[in-house]
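Moving on, here comes subunit A:
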Amino acid sequence: MQKVSCPNCGAEVTFRSPALPSRICDYCHTILVRSGGGIEQVGKAAVLPFDVSPIQIGTAGTFDGRDFTVVGRVRWGWTDGSWNEWLVLFGDGSDGWLGEAMGQFMLTKERPLGDVQSDPTIRAIILGERVPIGTEAQVDGETFIVSDAREATCLAAEGELPFTAITGTTIYSIDFRSTTGALASLQREKTLSSFYQGRYVTLAELRPRHLRAIDGWPMPAYGT
Partner candidate 1 sequence: MTGGTAALEMEAPPARPPAPSVKALSCPSCGGTINLKAAGYTVTVACQYCGSILDVASPEVRLITEYHQAAAELEIPLGTRGTLRDVEWEAIGFVRRSEHGAYPWVEYLLFNPYHGYRWLITNGRGWSFGEMLTRAPDWGHSGPALDGESYEPFFVDGQAQVDYVVGEFYWRVQVGEEAATDDYVRPGFMLSREANDKEVSWTISALLKPAEIEQAFGVRAPRDPWPPLPHQPSPYRGVMKVGARIALIAVGVMFLLTLLMSGGPSLFEGYVPVELDRRAQNVTAGPIEATRPYQLISIEAWAPNLENGWIDLDYALVNRATQESYEAYGVAERYSGRDSDGAWSEGSRGATTKLAAVPRGTYDLVVEYTGNGWTDAAYGSYSQGSTLNIRVTRASVFPSNFVIALILILLPLIWFWWKHLKFEQARQDESDVGRTGMAKVFTGTDEEED
Partner candidate 2 sequence: MDPRNIFYSVWSGGIGALFLAATLFGYSPFADGGRAPARAGIYGPTHK
């Protein structure tokens, strides 16, 4: 854990993970990036629009027997709505994304493109093509189907992140679903692609703690 002062407003900023280079100041929303030994300001993040998400930075939980903590979030928007991607940090220092859309949760971890780009559909997307909904792709012998493909724009971000989430950045995002509840997504920003794979989860199965209190709604017994 590294604590520094925000070069913009002077507030204390904590880097919990040594691996995550980007951090947004909780107070002045300045995007900070660690480079070398110093801290660099690379712009300002937009203020997050209000939502009633039950997750907040600091929410902890367990996924497949491994404890995690939520350390950051990116809010993405597209023409028909918006969703949250919460960055979760596992005990071994690895991270994953807890996606939150339509009241459902998905937990995915990044996989190297080398693992999956042998599939022609995935390779086509990486190479800049657009694929129609319903296109199939094989990952580890399992069939995934393109369920959604859209342009998404970074609306806002907070906390620690593995990349610099500049508000307004637009990506091409493709969602894959398998019939078993497994899912994957491919996100392409200009020529840079990343592949994430995971599955749907319920909030209850993550045994979350430190959920966000929402006025007038009783918090589930596990949530506090």
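Per the selection procedure, all candidates are chains of the complex that A comes from, given by their letters.
Methods note: a contact is a pair of C-beta atoms (placed from the backbone, for glycine too) under 8 Å apart; a residue touches a chain by one contact, two chains touch by 3 or more; residues count from 1.
Remember, it's a predicted structure, so these values are computed and weren't measured experimentally.
Asks: Which candidate, 1 or 2, sits against subunit A in this complex?
Replies: Of the listed options 1 or 2, subunit A touches just 1.
Asks: Across the complex, what residues on subunit A touch candidate 1?
Replies: Subunit A reaches candidate 1 through residues 1, 16-17, 49-54, 56-60, 67-69, 77, 79-82, 84, 89-93, 101-104, 133, 147-148, 177-181, 200, 203, 209-220, 223.
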